[in-house]
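Our next item is subunit A:
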Amino acid sequence: MNRFHIRNMVWLAAAVLGFLALYALVQAGIINRFYQITLVTIMINIIYAVGLNLVLGVAGQFSLGHAGFIAIGAYSAAIFTKAMESNTTGLYVGMAVGVGLSIILALFVGIPTLRLKGDYLAIATLGVAEIVRVIINNMRDLTNGPAGISGIPLVSNWINVYVFMVITTIFILNFVYSSAGRATMAIQQDEIAAESMGVNVTMYKVLAFVLGAITASIGGSLQATFLGIVTPGDYTFERSIDVLIIVVFGGIGSFTGSFVAAILLGLLNVFLQDYGQLRMVIYAIALVLIMIFRPGGLLGTRELRLGSLVTKALGKDKEAVS
Partner candidate 1 sequence: MSLLEVKNLTKNFGGLAAVSNVSIHLEENELVGLIGPNGAGKTTFFNLLTGVYVPTEGTIELLTDNGMTKLNNVKPDKINELGLARTFQNIRLFKDQTVIENVMVAMHREQGNSVFSSILRLAAHYRTNAEMRAKALELLKIFNLDGIADEKARNLSYGQQRRLEIVRALATQPKILFLDEPAAGMNPAETAELTDLIAQIREQFDLTIVLIEHDMSLVMQICQRIYVLEYGRLIAQGTAEEVKQNPDVIRAYLGGVD
Partner candidate 2 sequence: MINAVKSVNFEVNTGEIVALIGANGAGKSTILRTISGLVKPSQGSITYGDHDLLKLVPKKIVETGISHVPEGRHVFKGLTVKENLELGAFLRNDKEGILEDAKAVYQRFPILEERKNQDAATLSGGEQQMLAMGRALMSKPKLLLLDEPSMGLAPIFIKEIFNIIVDIQKQGTTVLLIEQNAKMALTIANRGYVLETGEIVLSGTGAELLESDDVQKAYLGG
(Lines give C-alpha, C1' and ligand atoms only; values in the text may rest on other atoms or scores of the structure.)
Protein backbone atom coordinates (compact mmCIF):
# COMPACT_ATOMS: atom_id res chain seq x y z
CA MET A 1 0.00 0.00 0.00
CA ASN A 2 3.02 2.17 -0.22
CA ARG A 3 3.31 3.26 -3.77
CA PHE A 4 -0.16 2.51 -4.96
CA HIS A 5 -3.36 3.48 -3.41
CA ILE A 6 -6.08 1.10 -2.40
CA ARG A 7 -8.37 2.55 -5.06
CA ASN A 8 -5.98 1.39 -7.72
CA MET A 9 -6.20 -2.07 -6.30
CA VAL A 10 -9.96 -2.01 -6.49
CA TRP A 11 -9.92 -1.04 -10.11
CA LEU A 12 -7.26 -3.56 -10.91
CA ALA A 13 -9.28 -6.25 -9.19
CA ALA A 14 -12.37 -5.26 -11.13
CA ALA A 15 -10.48 -5.40 -14.40
CA VAL A 16 -9.07 -8.82 -13.64
CA LEU A 17 -12.43 -10.12 -12.56
CA GLY A 18 -14.01 -8.81 -15.72
CA PHE A 19 -11.34 -10.55 -17.73
CA LEU A 20 -11.83 -13.84 -15.96
CA ALA A 21 -15.57 -13.67 -16.42
CA LEU A 22 -15.19 -13.08 -20.14
CA TYR A 23 -12.57 -15.76 -20.39
CA ALA A 24 -14.87 -18.27 -18.77
CA LEU A 25 -17.73 -17.32 -21.06
CA VAL A 26 -15.57 -17.64 -24.14
CA GLN A 27 -14.17 -20.98 -23.02
CA ALA A 28 -17.65 -22.23 -22.31
CA GLY A 29 -18.65 -21.26 -25.81
CA ILE A 30 -21.35 -18.92 -24.58
CA ILE A 31 -19.52 -16.07 -26.21
CA ASN A 32 -19.20 -17.74 -29.57
CA ARG A 33 -17.52 -16.38 -32.60
CA PHE A 34 -20.49 -14.17 -33.41
CA TYR A 35 -20.63 -12.66 -29.97
CA GLN A 36 -16.88 -12.24 -29.99
CA ILE A 37 -17.21 -9.90 -32.93
CA THR A 38 -19.89 -8.02 -31.07
CA LEU A 39 -17.78 -7.98 -27.93
CA VAL A 40 -14.69 -6.69 -29.69
CA THR A 41 -16.72 -4.10 -31.57
CA ILE A 42 -18.18 -2.90 -28.31
CA MET A 43 -14.80 -2.72 -26.63
CA ILE A 44 -13.22 -0.85 -29.51
CA ASN A 45 -16.16 1.54 -29.48
CA ILE A 46 -15.53 2.06 -25.79
CA ILE A 47 -11.93 3.00 -26.55
CA TYR A 48 -13.13 5.51 -29.14
CA ALA A 49 -15.89 6.86 -26.95
CA VAL A 50 -13.76 7.28 -23.86
CA GLY A 51 -11.29 9.31 -25.91
CA LEU A 52 -13.99 11.44 -27.48
CA ASN A 53 -15.65 11.92 -24.14
CA LEU A 54 -12.43 13.42 -22.85
CA VAL A 55 -12.41 15.86 -25.75
CA LEU A 56 -16.12 16.61 -25.77
CA GLY A 57 -17.27 16.00 -22.23
CA VAL A 58 -14.28 17.21 -20.28
CA ALA A 59 -12.54 19.73 -22.48
CA GLY A 60 -15.81 20.81 -24.09
CA GLN A 61 -14.34 20.67 -27.58
CA PHE A 62 -16.85 19.56 -30.17
CA SER A 63 -14.69 17.43 -32.43
CA LEU A 64 -16.05 15.47 -35.36
CA GLY A 65 -12.61 14.40 -36.51
CA HIS A 66 -12.29 11.13 -34.64
CA ALA A 67 -12.50 9.09 -37.84
CA GLY A 68 -9.33 10.69 -39.15
CA PHE A 69 -7.28 9.51 -36.21
CA ILE A 70 -8.91 6.10 -36.27
CA ALA A 71 -7.95 5.81 -39.92
CA ILE A 72 -4.35 6.74 -39.20
CA GLY A 73 -4.06 4.08 -36.51
CA ALA A 74 -5.77 1.49 -38.67
CA TYR A 75 -3.60 2.08 -41.70
CA SER A 76 -0.30 2.13 -39.88
CA ALA A 77 -1.18 -1.07 -38.10
CA ALA A 78 -2.28 -2.62 -41.39
CA ILE A 79 0.90 -1.64 -43.17
CA PHE A 80 3.31 -2.71 -40.47
CA THR A 81 1.53 -5.89 -39.51
CA LYS A 82 1.63 -7.02 -43.10
CA ALA A 83 5.16 -5.94 -43.72
CA MET A 84 6.91 -7.21 -40.64
CA GLU A 85 8.16 -10.69 -40.10
CA SER A 86 6.51 -11.06 -36.73
CA ASN A 87 2.94 -9.96 -37.05
CA THR A 88 2.49 -9.20 -33.40
CA THR A 89 5.52 -6.96 -33.35
CA GLY A 90 4.16 -5.43 -36.52
CA LEU A 91 0.94 -4.52 -34.81
CA TYR A 92 2.67 -2.80 -31.94
CA VAL A 93 5.16 -1.03 -34.14
CA GLY A 94 2.29 0.05 -36.38
CA MET A 95 0.29 1.14 -33.39
CA ALA A 96 3.22 3.20 -32.13
CA VAL A 97 3.71 4.80 -35.52
CA GLY A 98 0.00 5.52 -35.74
CA VAL A 99 0.02 7.10 -32.31
CA GLY A 100 3.04 9.17 -33.30
CA LEU A 101 1.40 10.37 -36.50
CA SER A 102 -1.82 11.10 -34.68
CA ILE A 103 0.00 13.18 -32.10
CA ILE A 104 1.70 15.16 -34.81
CA LEU A 105 -1.56 15.70 -36.69
CA ALA A 106 -3.45 16.54 -33.51
CA LEU A 107 -0.85 19.14 -32.56
CA PHE A 108 -0.73 20.53 -36.06
CA VAL A 109 -4.49 20.79 -36.27
CA GLY A 110 -5.27 21.43 -32.66
CA ILE A 111 -3.11 24.41 -31.93
CA PRO A 112 -4.70 26.68 -34.53
CA THR A 113 -8.23 25.28 -34.61
CA LEU A 114 -8.99 24.74 -30.97
CA ARG A 115 -9.66 28.40 -30.54
CA LEU A 116 -12.71 27.90 -32.72
CA LYS A 117 -15.92 27.51 -30.80
CA GLY A 118 -18.62 24.86 -30.87
CA ASP A 119 -19.97 23.99 -34.27
CA TYR A 120 -17.16 25.78 -36.04
CA LEU A 121 -14.64 23.48 -34.44
CA ALA A 122 -16.85 20.53 -35.29
CA ILE A 123 -16.91 21.28 -38.98
CA ALA A 124 -13.21 22.16 -39.06
CA THR A 125 -12.23 18.85 -37.45
CA LEU A 126 -14.63 17.03 -39.71
CA GLY A 127 -12.82 18.70 -42.58
CA VAL A 128 -9.46 17.54 -41.31
CA ALA A 129 -10.67 13.97 -41.07
CA GLU A 130 -12.05 14.12 -44.59
CA ILE A 131 -8.74 15.48 -45.85
CA VAL A 132 -6.96 12.59 -44.17
CA ARG A 133 -9.30 10.22 -45.93
CA VAL A 134 -8.82 11.83 -49.32
CA ILE A 135 -5.06 11.63 -48.88
CA ILE A 136 -5.23 7.97 -47.87
CA ASN A 137 -7.43 7.36 -50.86
CA ASN A 138 -4.95 8.91 -53.23
CA MET A 139 -1.74 7.48 -51.83
CA ARG A 140 -2.31 4.28 -53.75
CA ASP A 141 1.28 3.04 -53.54
CA LEU A 142 1.17 2.92 -49.80
CA THR A 143 -2.49 2.43 -49.04
CA ASN A 144 -3.79 0.65 -52.13
CA GLY A 145 -6.33 3.41 -52.69
CA PRO A 146 -10.04 2.82 -52.31
CA ALA A 147 -9.63 -0.96 -52.36
CA GLY A 148 -7.81 -0.64 -49.09
CA ILE A 149 -5.46 -3.13 -47.52
CA SER A 150 -6.76 -6.61 -47.00
CA GLY A 151 -5.30 -9.85 -45.81
CA ILE A 152 -3.98 -8.19 -42.67
CA PRO A 153 -2.91 -10.93 -40.27
CA LEU A 154 -5.57 -11.21 -37.60
CA VAL A 155 -3.37 -10.43 -34.65
CA SER A 156 -6.00 -8.86 -32.46
CA ASN A 157 -8.64 -10.72 -30.59
CA TRP A 158 -10.85 -9.98 -27.66
CA ILE A 159 -7.98 -10.44 -25.22
CA ASN A 160 -5.60 -7.74 -26.36
CA VAL A 161 -8.53 -5.46 -27.14
CA TYR A 162 -9.73 -5.92 -23.58
CA VAL A 163 -6.30 -5.11 -22.22
CA PHE A 164 -6.07 -1.96 -24.29
CA MET A 165 -9.56 -0.94 -23.32
CA VAL A 166 -8.66 -1.20 -19.66
CA ILE A 167 -5.38 0.64 -20.09
CA THR A 168 -6.76 3.52 -22.12
CA THR A 169 -9.74 3.91 -19.83
CA ILE A 170 -7.64 3.98 -16.69
CA PHE A 171 -5.20 6.35 -18.29
CA ILE A 172 -7.91 8.77 -19.33
CA LEU A 173 -9.86 8.56 -16.12
CA ASN A 174 -6.76 9.24 -14.08
CA PHE A 175 -6.10 12.24 -16.20
CA VAL A 176 -9.64 13.47 -15.75
CA TYR A 177 -9.48 13.17 -11.99
CA SER A 178 -6.15 14.89 -11.73
CA SER A 179 -5.46 18.54 -11.23
CA ALA A 180 -4.92 18.85 -14.96
CA GLY A 181 -8.29 17.25 -15.59
CA ARG A 182 -9.96 19.69 -13.26
CA ALA A 183 -8.34 22.57 -15.06
CA THR A 184 -9.46 21.13 -18.39
CA MET A 185 -13.00 20.83 -17.09
CA ALA A 186 -12.86 24.43 -15.89
CA ILE A 187 -11.97 25.55 -19.41
CA GLN A 188 -15.14 23.94 -20.66
CA GLN A 189 -17.20 25.75 -18.05
CA ASP A 190 -15.75 29.18 -18.58
CA GLU A 191 -12.70 29.71 -20.67
CA ILE A 192 -12.12 33.32 -19.73
CA ALA A 193 -12.42 32.66 -16.04
CA ALA A 194 -10.13 29.65 -16.28
CA GLU A 195 -7.53 31.68 -18.08
CA SER A 196 -7.76 34.42 -15.50
CA MET A 197 -7.20 31.84 -12.78
CA GLY A 198 -3.89 30.92 -14.36
CA VAL A 199 -4.97 27.96 -16.45
CA ASN A 200 -3.06 27.65 -19.70
CA VAL A 201 -6.08 27.18 -21.89
CA THR A 202 -4.36 26.29 -25.14
CA MET A 203 -2.13 23.74 -23.52
CA TYR A 204 -4.89 21.83 -21.79
CA LYS A 205 -7.21 21.93 -24.76
CA VAL A 206 -4.51 20.60 -27.03
CA LEU A 207 -3.54 18.01 -24.44
CA ALA A 208 -7.08 16.67 -24.29
CA PHE A 209 -7.32 16.68 -28.05
CA VAL A 210 -4.05 14.82 -28.38
CA LEU A 211 -5.07 12.23 -25.81
CA GLY A 212 -8.32 11.73 -27.69
CA ALA A 213 -6.37 11.30 -30.92
CA ILE A 214 -4.06 8.75 -29.31
CA THR A 215 -6.89 6.56 -28.09
CA ALA A 216 -8.66 6.81 -31.43
CA SER A 217 -5.52 5.73 -33.18
CA ILE A 218 -4.98 2.79 -30.82
CA GLY A 219 -8.55 1.69 -31.35
CA GLY A 220 -8.09 1.93 -35.10
CA SER A 221 -4.97 -0.26 -34.97
CA LEU A 222 -6.82 -2.90 -33.01
CA GLN A 223 -9.82 -2.84 -35.30
CA ALA A 224 -7.70 -3.21 -38.43
CA THR A 225 -5.90 -6.24 -37.08
CA PHE A 226 -9.09 -7.77 -35.80
CA LEU A 227 -11.00 -7.42 -39.04
CA GLY A 228 -8.15 -7.99 -41.46
CA ILE A 229 -9.08 -5.21 -43.84
CA VAL A 230 -9.01 -1.44 -43.94
CA THR A 231 -10.63 0.71 -46.60
CA PRO A 232 -10.97 4.49 -46.77
CA GLY A 233 -14.73 4.12 -47.03
CA ASP A 234 -14.77 2.81 -43.49
CA TYR A 235 -13.53 6.10 -42.07
CA THR A 236 -16.00 8.65 -43.32
CA PHE A 237 -17.44 11.26 -41.00
CA GLU A 238 -20.22 8.82 -40.25
CA ARG A 239 -17.75 6.84 -38.19
CA SER A 240 -17.10 9.96 -36.10
CA ILE A 241 -20.82 10.39 -35.72
CA ASP A 242 -21.23 6.80 -34.54
CA VAL A 243 -18.76 7.51 -31.76
CA LEU A 244 -20.44 10.81 -30.99
CA ILE A 245 -23.76 9.02 -30.66
CA ILE A 246 -22.28 6.68 -28.07
CA VAL A 247 -20.87 9.55 -26.06
CA VAL A 248 -24.05 11.60 -26.13
CA PHE A 249 -26.28 8.62 -25.55
CA GLY A 250 -24.28 7.65 -22.49
CA GLY A 251 -24.22 11.18 -21.16
CA ILE A 252 -21.65 13.76 -22.13
CA GLY A 253 -18.95 13.76 -19.53
CA SER A 254 -19.93 10.43 -18.00
CA PHE A 255 -17.39 7.73 -18.70
CA THR A 256 -19.57 5.11 -17.10
CA GLY A 257 -22.22 6.31 -19.50
CA SER A 258 -19.95 5.75 -22.49
CA PHE A 259 -19.42 2.17 -21.37
CA VAL A 260 -23.09 1.54 -20.88
CA ALA A 261 -24.03 3.20 -24.15
CA ALA A 262 -21.45 1.31 -26.18
CA ILE A 263 -22.72 -1.95 -24.73
CA LEU A 264 -26.38 -1.15 -25.21
CA LEU A 265 -25.96 0.15 -28.74
CA GLY A 266 -23.81 -2.88 -29.58
CA LEU A 267 -26.55 -5.18 -28.35
CA LEU A 268 -29.25 -3.12 -30.08
CA ASN A 269 -27.32 -3.60 -33.28
CA VAL A 270 -27.25 -7.36 -32.83
CA PHE A 271 -30.93 -7.35 -32.09
CA LEU A 272 -31.68 -5.27 -35.18
CA GLN A 273 -29.68 -7.48 -37.53
CA ASP A 274 -32.77 -9.61 -38.06
CA TYR A 275 -34.78 -6.73 -39.39
CA GLY A 276 -33.17 -6.35 -42.79
CA GLN A 277 -33.96 -3.08 -44.44
CA LEU A 278 -36.17 -1.99 -41.59
CA ARG A 279 -33.21 -2.06 -39.29
CA MET A 280 -31.95 1.43 -40.03
CA VAL A 281 -35.47 2.80 -39.78
CA ILE A 282 -35.88 1.28 -36.34
CA TYR A 283 -32.44 2.44 -35.31
CA ALA A 284 -33.27 5.98 -36.40
CA ILE A 285 -36.52 5.98 -34.48
CA ALA A 286 -34.77 4.56 -31.44
CA LEU A 287 -32.17 7.29 -31.64
CA VAL A 288 -34.76 10.05 -31.76
CA LEU A 289 -36.86 8.53 -28.99
CA ILE A 290 -33.88 8.01 -26.72
CA MET A 291 -32.80 11.60 -27.13
CA ILE A 292 -36.32 12.90 -26.56
CA PHE A 293 -36.81 10.94 -23.39
CA ARG A 294 -33.26 11.12 -22.14
CA PRO A 295 -31.80 14.30 -23.59
CA GLY A 296 -29.00 14.29 -21.04
CA GLY A 297 -28.00 10.78 -22.00
CA LEU A 298 -28.54 7.63 -20.00
CA LEU A 299 -26.45 8.64 -17.06
CA GLY A 300 -26.30 12.40 -17.40
CA THR A 301 -22.96 13.25 -15.89
CA ARG A 302 -23.13 10.57 -13.25
CA GLU A 303 -20.20 8.32 -12.71
CA LEU A 304 -19.66 5.00 -11.05
CA ARG A 305 -16.77 5.69 -8.72
CA LEU A 306 -15.81 2.20 -7.77
CA GLY A 307 -12.75 3.36 -5.88
CA SER A 308 -14.55 5.70 -3.58
CA LEU A 309 -17.43 3.27 -3.15
CA VAL A 310 -15.08 0.67 -1.80
CA THR A 311 -13.00 2.99 0.29
CA LYS A 312 -16.16 4.41 1.73
CA ALA A 313 -17.42 0.93 2.45
CA LEU A 314 -14.17 0.14 4.14
CA GLY A 315 -14.38 3.37 6.03
CA LYS A 316 -10.83 4.29 5.26
CA ASP A 317 -11.37 7.24 2.98
CA LYS A 318 -9.33 9.56 5.11
CA GLU A 319 -6.43 7.57 6.42
CA ALA A 320 -5.74 5.73 3.20
CA VAL A 321 -3.56 8.58 2.07
CA SER A 322 -0.28 7.45 3.61
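Quick note on selection: all candidates are chains of the complex that A comes from, given by their letters.
Convention: contacts are C-beta pairs under 8 Å (C-beta built on N, C-alpha and C of every residue); 3 or more make two chains touch, one makes a residue touch a chain; residues count from 1.
Fair warning: this is a prediction, and the values are worked out from it, not measured in the lab.
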Options 1 or 2: the chain contacting subunit A in this complex: 1
In the complex with candidate 1, residue positions of subunit A that touch it: 2-5, 7-8, 171, 174-175, 177-183, 185-186, 189-190, 192-201, 301, 320-322
